[in-house]
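Presented below is the structure to which this report refers.
As you look at this complex, bear in mind that one protein chain is not there, while each of the others sits in place.
Let's turn to chain A:
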Amino acid sequence: MECAGCTLIAFGVPFSMFVFTIAHHPFRIIIAMTSAFFWLISLLLSSLLWFAVVPLRNQLAFAVPFTVLFQEIFRYLFYRLIKKAEFALQKAQMQELTAKGMVFDRFAVAYASGYGFGLISGTFAIVNVLSDMTGPGTIGIFGHSPDFFIATAFLALCIILLNTFWGVIFYTSLDKDGIHRFIGPAIVVFTHMLFSCMTLLNRKSTPTYSISIVIGYVLLVGMVIYTLILRGFNINNIRQRLN
């Protein structure tokens, strides 16, 4: 029962997002899958680095920042790939496709790529834990905190959502001119690093999960607001939109 509960916590919201924003759009599905693949390659590279540096294998604090950097580098590389695809699509008979309703919606693409990144990242974060949860017992015999599983699920959910918005911020900022080209990605890298290193606090036997979870969701709210600002929203626009 605990396993089912944690799976729903971690993947409930992303599932709804998938059903309503990605499921009906084949193009977005492809983008999300390809983005997930890029995340996997970044994980491969970070694990090669971890494997190579033998003496520091037990020090997570060494591996984590590099993992974050690799992920952001691959996010940028995926952006370059999308740009090439957009260019190629534009050269091909774009009008025909537009008539059929197939528009290259930059925002949707950024969103789908963020979502793909996030989904695979969250899955890797939680699936091992979920599989161990299927046994008859729960954590605690050696004194660990019993909230471990719920905390992991909420953190995984946070990661998925954060990644989605990071994707939007990153790509929207790069599409703009001027100072935004640097501020957006910088904020993404900074907040990603902040979130990951904050979770390093959870390595104790009985950590206070509330710190990392609260900060994670505060960051999420911040990312949502920044996204809206980037998309050109202010209070008046919102009122108009909703009506």
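Before moving on, here are some points about what is shown:
Simple rule for what comes next: a contact is a pair of C-beta atoms (placed from the backbone, for glycine too) under 8 Å apart; a residue touches a chain by one contact, two chains touch by 3 or more; residues count from 1.
The working rule: contacts and distances are computed from a predicted model.
Between the listed names "Nicastrin", "D-2-hydroxyglutarate dehydrogenase", "Transcription factor" or "Cytosolic 5'-nucleotidase 1A-like", the UniProt record for the complex's undisplayed chain reads "Nicastrin".
Summary of contacts with the chain left out: across A:A32, A:I82, A:L119 or A:A151, the touching residue is A:A151. Across A:L119, A:I159 or A:V188, the single residue that touches the chain missing here is A:I159.
Hidden from this view is one chain, which touches chain A at 1-2, 4-9, 12-13, 15-17, 19-21, 24-28, 58, 60, 64, 67-68, 71, 100-105, 107-108, 111, 121, 125, 128-129, 132, 135-142, 144, 146, 148-153, 155-159, 195-196, 199-200, 202-205, 209, 212, 216, 241-242.
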